[in-house]
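Only a single protein chain was left out; the remaining protein chains are all shown in position.
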Amino acid sequence: MMDNLVQNRKSPLNNIELGNKNTIYLAEKPFATTLEIRVKPNSSTAKKIEKVLKIKFPDKVGQTFKSKDFTVLTLGPDWWMVVGANLNHERKIRAAIGNEFASIVDSSAQRTFVEVSGKYAQSVLEHGFENNLDPKVFKTGMCVQGVLSRSPVIIYHGPVGVYHLYVRASFAQHLWNFLSDAATEYLKK
Amino acid sequence: MTTKRRHTAHLPEHPDFLWKNPSLKKSYDVIVIGAGGHGLATAYYLAKNFGITNVAVLEKGWLAGGNMGRNTTIIRSNYLWDESAGIYEKSLQLWEGLEEEVGYEMFFDQRGVMTLAHSVSDLRSKQRNFYANAVNKIDSQWLTPEEVKKIAPIVNISPGVRYPVLGATYQARGGIAKHDWVAWGYAKAASDLGVDLIQGCEVKKIKVENGKVIGVDTNQGFISANKVAMAAAGHTSVLAEMAGFRVPLQSRPLQALVSELLEQVLDTVIMSGAVHVYVSQAHKGELVMGAGTDAYNSYAQRGGFHVIEHQLASALELFPIFSRAHLLRTWGGIVDIAPDASPILGLTPVENLYINSGWGTGGFKATPGSGWAFADTIAHNRAHDLVKPYSLDRFVTGHLIDEHGAAGVAH
Amino acid sequence: MSTVKFTFDGTDYRGNKGEPLSAALLRNGIKVFTESSYLLRPRGVVGLGYEEPCALVQIDSGSGEPMVPSTKIELVDGLVVRSLAGVGDLPISPDKARYDKIFKHVDVLVIGAGLSGIKAAAKAAHKGKSVIILDDQAQVGGYLNDKNEKINSKLLKNIKKNNVVYLQRTTAIGLYDQNYVVAVERRSDHLSSEIIPNFARMRTWHIRASEIVLATGGFQRVLVFPNNDRPGIMLSHAAATYLHKYRVGNFKSAVVVTVDDNGYQDAIRIHKSGTKVEAIVDIRAKVSGKLVKEASKLGIEIILNSTAVDTSADQTGAVASVFVAATKLNGEVIGNKREIKADLVAISGGWTPTVHLATYLNLKPVWDSKIAAFKMPKLPQGLSSTGIANGEFDKVENLPAKFFGIIPDGEDAKVSFIDLQRDANVRDLRRAVGAGLTSVEHIKRYTTIGTAHDQGKTSGTTTMGLLAQLIDKEPQEVGTLTFRPPYVGVPFSALAGRDLGILSDPIRTTPIHPSHLNANAPMEDVGQWKRPWYFPIEKENMHEAVLRECKAAREGVAVMDASTLGKIDIQGPDAAIFLDRVYTNMFSTLKVGSSRYGLMCGVDGMVFDDGVTTRISENRFLMTTTTGGAARVLDWLEEWLQTEWPDLKVFCTSVTEHWSTVAIVGPKSRNLLAKLAPKLDVLNEAFPFMENRFADVAGIPARIARISFSGELAYEINIEAWYGLHIWEEVMNKGREFKITAYGTETMHVLRAEKGFVIVGQETDGTQTPQDLGMDWIVSKKKDFIGKRSFSRSDTAREKRHQLVGVLPLNIQTLLPEGAYIVNEGSSNTSGKIPHIGYVTSSYHSDALGRTFALAMIADGRNKIGQFAEVPMGDKVAQVEIVDSVFFDKENTRRDG
Partner (left out) sequence: MLLINCPWCGSRDETEFHYGSQAHIGYPEKPDELTDTEWAEYIFYRENTKGWFAERWVHSVGCRRWFNIWRNTQTHEFGPSYKPFTKQPSRPK
């Protein structure tokens, strides 16, 4: 049964890849399952959810939490994206919190995930992203939500110089066109 | 070997004498606040049509230094709603005889105004506009993309662009004029008829006694007046507050830009609401361009550069030939916008205090019509028929005149 | 210095790689460069940078560029240029060069890499701050570099540290609020005269800095006197640099006319280059100090209390001699003229600090009599200035004189130029003052001074000075012209960057798009989405395709990609109460597993969106919105929750792109669904209208909803977007036996219009209430909701408002144009305005009705059903009947199949 689901799914960019790590590397890494969770911060309901997933909801927008299974991105004061969580995690959470006030949404297909890494990753992003990407300010383990070439994106600064871009599926092709074009000068270096 | 170099049209000169700078009298029959295009036109028509010459036009800065000093100078009357078509068509008819009547060169040039449509829904709303003009007997043609190309060869009508041109409305009687020359024409004529133009005179308070206006406090002292007319565009809310009432206006930055002098490549006016750019090429050869307002309230007379960058990207998609032109100068004005993007005109809750405001991004084209109808309204102390639909109380009854489409604000 | 070849006005010349084009032209003896735009007077090179008012060229090689100052072009092999007289050309060929943008944040941005700029950058770098220092020259040093003087290497070492970015050939064009600077870097014009592929020719930098240091130097001013525009009359700093640094030669004898000590320094440099300096003519009465001694030691005659009062020309129009005379500081010529032969007249009219960037924030420059110029205004926190820009001129023994030239009358006034590019002269200035103009803004517009390509860089302060004298006021009372960005002309292409063509705006597509492309369905733009418009087979046009698609939907089974609808997942104990407040009808009464159509109004009571909302569980709803309204509705819900009803326990999350929606429509859709979801009981009783069932469709978990926008039996299959294409292909495969037909937005519009269903954005334009649309049934009487209060306003409750009705042309083939206006019978041909009673919103051919039909908004329309009217259509007039707005399946019998 499972292979029917895996076999018939298609991602917005069909696992496209470009470049190399010592200049600029772009690649879609699709099919990350994701739960978007909205809950009153530090409430008892929030603590129950943290227990179920063995995670911590960071309280400042832009902070993240990483465990073996999940990466938790803080998008808003009561809004987190738990990458790696899937439907049965949702079922466990609902079992734990019952009718308590929270919103659990499987939004796995809402966005796809493009990795931007390599020596010139920051420069390529800076051609279309207006926020500060200076590693002294946008440190590893931080995330920022904004617009990159008119496309809404969430950028997660994973290991040093490796950026994970979560972009809404319908904007993915445009983002790819922009990034691959922005990489023109750097691929030659 | 000297090449045959391209030279620009040399504009004729302004007259030797423009206007008197009289000192302020203690009282006047009518005080007009704001020496922009509308204020000056109002004073001129008060004197010319009604013989009311004991008038002062008070300007806190320099004459025609507000929006009249910097705008994209587009003139047309092919608006959607009957009420708008009424006042803008009256204005266009006045434009057609203005230079002669006022005796001043204004470079009024009916080179046509084209409004492009870029999607099926955009096409539908422009077609409705076209048919509304037909029943209102406003001259307006429908153009196919090929006809657009014939009139303006530099337009890119290729179907492969992001938002292709699918058609356009075209008003042949529309066009442009030189804003400074229009203002100085009105100012000179009004001054010659006995109107006092007072610059550097800022109104601090509008004095009202038992519901009736009696005069204004200024930085040059109190001046009494039987009637006071507000024509201060972006500063209307500030004046209304002085007189103790409120107006549903928001003042927003509106930017315009020009290029350097270039060979003539465009001899009509082209507007595109969906792609956010309007453009014409002035007589000497500079490209004159504008788009929508910046997004927030402001009296700073400047806007954000991202508005300019987006507008120029849209312009290059529509007009690839502009790619080498240089951005030479950008301005920001203060435009007063009502919730339905239509003006607020006529009487106010204060007796003998009149309001002419809310023209937003479309004030220049309305200058003669607004001045003419406002003068009539002031003279008779009742709203002229063209002014009546734009009363303040339309916001209470709900009878709005929604011209958001025309203002190019993405609906 | 390697020599390169370039072409000027069709003739080939040689020059040194990297030197300014103007220097190479002077060395090649080109003194008369062009003629002025209006008066056709011969003109030559005047300056050394962006201040150049006359020597402008059209670059024909590479990308091509109009109106470029020849002083700012670095010579490169193969350069091809033409002299201009003030008007540029626009090449038609597309520009193949690449332009891009970049966004940066730094602690300190230093604008100007002269000595003072380098010092500021070094200080910041030393403190470990992140620094960008930019300059429009190719190397550091600014004026020192022009004088062949070096900056000490210790300072330079500091700006080589890795926390410093040094941008050459980069000009800051705008300073905006909160320390935001836009600068344009020219990256390839100096490397090659050809376009370098895949390399940004220009890059537009957007820099946000905590601190900005304006080290922007200044411009030297011209002096005004009769015939001050002849070729060979130059700014003295430029002349000295051309002769001494670039060794252009070609000038035998020079006269320096000055108001300050800089004149002496430049005279000495000119002398050292081998050109004889006949005299230094200084307006000041008393001068002393090292420079003066050195100049006279070199045998240069120094003539005080004097200035230039006229010049003569040789047969080419270039300057041949200068007439000097004793002159008072107020411009009154008191001595008699003395002619001095000279083919170079170098003017040192005083220096003006470059204050433009600061004034873009509406800060007014301040007159400083010590330097006889307007200098930097008082700057807000985070902004500072240094060097000449801040009025810190080099240590001078003698202060510069407040003197801008003489102000002749009559014929002489006509040849005493203030703005060389606009041919604006003293006569124009006198006329403007005589015309009653006192404001400098009026003077500028009357005379056109300062409106040319150089934007008054050399003429601005001079105009102020002369005007102040004419209306005897002090310069600070006259004030300055308003400077506006950009500081220098910037090509549109550099500001458009790569936001062109495929990248001009995102093209949003659904997961099923690849299949639509294979079917080569023409697309329609709906906001940023591309949606299949119709699915032509062979040579069908839209009309033929739509009739076929409609027939399939009414008689067989048809399928549409509905994935673009907005989808909002609404969860929380107060979700139901919340929906009751935003929709006009009740949602708290909706059963779990059921769906209901809802209408949303603004506070003004006007309809602004609609869609079906499904109750997934007690505290969870899935709302759909129009494609165009998706973002707007989510923002609307969030605004009310956050700013009005914070205690309502409701959270909203967009899931628009998590779900794909495949709608199968038509009498055979139930049979097809049975094939697709064998385990699902599809009978009407088991799966009634507006209900939802969960089942596997083609092996994929799906939520199936019985929602119909066509009036037919229909099922909307919602699957995770990863499976959208797979399900579409399965539906097409399994549907083949039922002759399944794909349909697009046009058919969807026809099917819903036949049922009288409105489309928000087509029937509505933001000025229609639910009642206008004949939807009183959806307006709850029991509860308050957003907009309800507005229904009772006098105009909103007015009788004769426009109402939704049907319109049938008497000729069943006539297709009324959408947007056409409707008038009373017989009134189409009145000469004046024709009173209209309404307009057509939707108009189509209907396969089901076998004729054309239309929906319209007509004043008091519902009371006019059965009456006749006319629709003027250009030259023809269509007679029409006003009918009910539902044309087909009036009793709603078809939806259960």
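Think of it as A, B and C in the order they're written, each chain with its own count starting at 1.
Keep this in mind: a residue touches a chain if its C-beta (ideal position, glycine included) is under 8 Å from a C-beta of that chain, and two chains touch if they have at least 3 such contacts.
Everything numeric here is computed off the predicted structure, so don't read it as measured data.
Novice: In the full assembly, spell out which visible chains the left-out chain is touching.
Specialist: A, B, C
Novice: For the chain not shown, which residue from A:112, A:131, A:149 or A:173 touches it across the whole complex?
Specialist: The one listed residue touching the chain not shown is A:131.
Novice: Who touches the missing chain here, B:298, B:330 or B:377?
Specialist: Of the listed residues, the one touching the omitted chain is B:298.
Novice: Which candidate, B:27, B:250 or B:264, sits in contact with the chain we can't see?
Specialist: Considering the complete complex, B:250 is the one touching the chain left out.
Novice: Even though one chain is hidden, which residues of subunit A still touch it in the full complex?
Specialist: Residue positions of subunit A that touch the missing chain: 61-62, 75-77, 79, 130-131, 145-147, 152.
Novice: Mind pulling the subunit B residues that touch the left-out chain?
Specialist: 235, 237-238, 246-251, 295-300, 304-306, 336, 339, 395-397
Novice: In the complete complex, which positions of subunit C touch the hidden chain?
Specialist: 176-180, 206, 208, 362, 603-604, 635, 638-640, 642-644, 646, 784, 788-790, 792-794
The criterion applied here is as follows: only the chains that are shown with their structure count from here on.
Novice: How far is the middle of subunit A from the middle of subunit C, if each middle is the mean of its Cα atoms, in Å?
Specialist: About 31 Å separates the centre of subunit A from that of subunit C.
Novice: If you average the CA atoms of subunit A and of subunit B, how many Å lie between those two points?
Specialist: 48
Novice: Which residues does subunit B have that touch at least 2 chains other than itself?
Specialist: none
Novice: Taking each residue of subunit C in turn, which ones touch at least two of the other chains?
Specialist: Touching at least two other chains: 101, 206, 499, 502, 505, 507.
Novice: Where on subunit A is subunit C touching in the complex?
Specialist: Listed in rising order, the residues are 1, 4-5, 8-12, 31, 36, 38, 78, 99, 101-111, 123, 126-132, 134, 136-137, 149-151, 168-171, 173-174, 177-178, 181-182, 184-185, 188.
Novice: Report the residues of subunit C in contact with subunit A in the complex, numbered from low to high.
Specialist: For this pair, the touching residues of subunit C are 98, 100-105, 130, 198-200, 206, 208, 498-499, 502-503, 505-511, 529, 569, 571-573, 618-619, 649, 651-659, 699-700, 720-723, 725-726.
Novice: Using the touch definition from the top, list the residues of subunit C that touch subunit B in their complex.
Specialist: Answer in residue numbers: 9-11, 34-35, 37-38, 40, 63-67, 82-92, 94-95, 101, 174, 176, 180, 182, 204, 206, 360-362, 431, 434-439, 441-442, 445-446, 448, 452-453, 455, 484-486, 489-493, 495-497, 499-502, 504-505, 507, 524-526, 533, 604-605, 761-762, 765-767, 790, 793-796, 817-821, 823, 832-834, 836, 839, 872, 874.
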